[in-house]
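Structure below; questions to follow.
Here the complex is missing one protein chain, while the rest keep their positions.
Up next is subunit A:
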Amino acid sequence: MRVMAQMSMIMNLDKCIGCHTCSVTCKQVWTNREGVEYAWFNNVETRPGIGYPRLYEDQDRWKGGWSRTSRGRLKLKSGGRISKLLHIFSNPDLPEIDDYYEPWTYDYDMLTKAPQGTQSPVARPKSLLTGKNMDIKWSGNWDDNLGGSQETAAADPILATMSEHVKMEFEETFMFYLPRICEHCLNPACVAACPSGAMYKREEDGIVLVDQDACRGWRMCVSACPYKKVYFNHKTGKAEKCTLCYPLIEQGKPTICSETCVGRLRYLGLMLYDADAVLAAASIENDHDLLEAQRSVFLDPFDPAVIAAAKAEGMADDWIEAAQNSPIYKMIADYKIALPLHPEYRTMPMVWYIPPLSPVVDVISSTNSDGEDARTLFAAIDKLRIPVEYLAGLFSAGDVAPVESSLRKLAAMRSYMRDINLGRQPDERIPARVGMTGTTIQEMYRLLAIAKYEDRYVIPKAHVETARELEELGCSLDTDGGPGMGGPGENAKGPYGKTPGMPLNATVDNYNEMRGGPTTPSSPGRMNLLGWNGKGAVDGMFPPAAPAGATE
């Protein structure tokens, strides 16, 4: 047994209102740069829908993820090692920029510089690739339900796998939103496909990252990732992906998408798992068994044997404690309401979802029935095949049983808690029907519905006892080129765009430095406002205060 910790996320889809705040804040933080204009480390899809990039789930076309050979071994769907090297000059499975969209900007200059005329000036869209005028035809959430997903949703690859009787009468059936980030898989196909070995999984928290210095731009990761969550920066020629905001996670803070989530539907916490068991679990024969196989890889953080093994691996006590308090563990292992996205890709994804009950409730409510009555809900879950089958296509490789079980628990919680909230005697038969007790239902309710900040995010800080804390404490004079050399020129161009001075390293230390008191060293009577974080005052910032009692 090799105990490893994995920082994981769960999203409660019932709460997602599709506001795209997560996508926007993520973009502002990570991908508002040249070359990754089209990259959405976080995106929100309307389902049924074709997703982003278009039809990414069609693995017959993109060959993402792993496949199991007849001899029971796992093989990258896009081909083995030799095949990968033979195709290195042209990746046959690579999405083109048009499968995402052509990035654009507007020539805003026209608005202020156009000569006076009879018509108002217009800022036309200009392609960021060619600089020419362009028609905007697609974008990151172009098939949003507000943008007309009815037009494209019929092409959804999941619908294609469903039984033929499913008719796509979109407005009469159902829809929900699916926010997606990198899955930080336990068995990541992108890492396995990288010829340079530049992609890696962090030993401490399992976050999958790209070493920007080691990446040589072979693009195999882009096609190998079945979720298409590795993006090729076409300006730097390097792969980039969701980092799970590791600088924040290391600090014990939630990712930016979680922090800014309006619906407060994201949960972050640790899962302990047995790294030695991953490959066998991912190689299991039947797709329907993959969910249970992945569950079996997770370790019980309360088990003394696991704790001993974790300590032997050097895991700190506060990390074990965090694993015990993890909301992720509760939802995956205790309540069993969370499910992985596309387990059949065999990458062992670690961003899980609580399937939405709301499509079912909506259908019941539209018939003027009681959408919170347990019996009605249970019957509807059994009867409404379309949503359940569709959700099963997303979250359990087509096996409806886990989705039904999860939805029934949500339904039970809904009607059990209604009785309590209305001051009635709670009906203990309801939790019993889904194999739970009233107490666990109430705990689950607290986690899902009350969703306190500290319950949603249980993130242990990274350990930096390596005495390097001072390594990167910057001096305000540390600008590129140095103070005596005039600093960065007008044309200073780094991978992160034009920045004043040296790019700040994204580190724990730096974060502390920035958010603590005004730490930037100031010489007497002078103060560098760039290094001031707005908190407190430093010497030299204001003129000396007048002595007490003095009047003007």
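The criterion applied here is as follows: contacts are C-beta pairs under 8 Å (C-beta built on N, C-alpha and C of every residue); 3 or more make two chains touch, one makes a residue touch a chain; residues count from 1.
By definition in this document, contacts and distances are computed from a predicted model.
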Problem - Undepicted complex member, UniProt protein name, chosen from "DNA helicase", "Nitrate reductase-like protein NarX", "Membrane transport protein MMPL domain-containing protein" or "CDGSH iron-sulfur domain-containing protein" - result: "Nitrate reductase-like protein NarX"
Practice task
For the chain that's not shown, point to the residue among A:P188, A:P301, A:P327 or A:G393 touching it.
Solution key: A:P188
Practice task
Taking the full complex into account, find the residue in A:I97, A:A401 or A:A432 that is in contact with the omitted chain.
Solution key: A:I97
Practice task
Specify the residue from the set A:K27, A:K77 or A:K238 that touches the hidden chain.
Solution key: A:K238
Exercise for the section: May I ask you to list the residues on subunit A that touch the chain which is not drawn? Expected result: 81-82, 84-85, 88-92, 94-97, 129-132, 187-188, 191-192, 194-197, 199-205, 211-219, 232, 234-238, 247, 250, 462, 464, 466, 468-473, 478, 480, 495, 502, 505-509
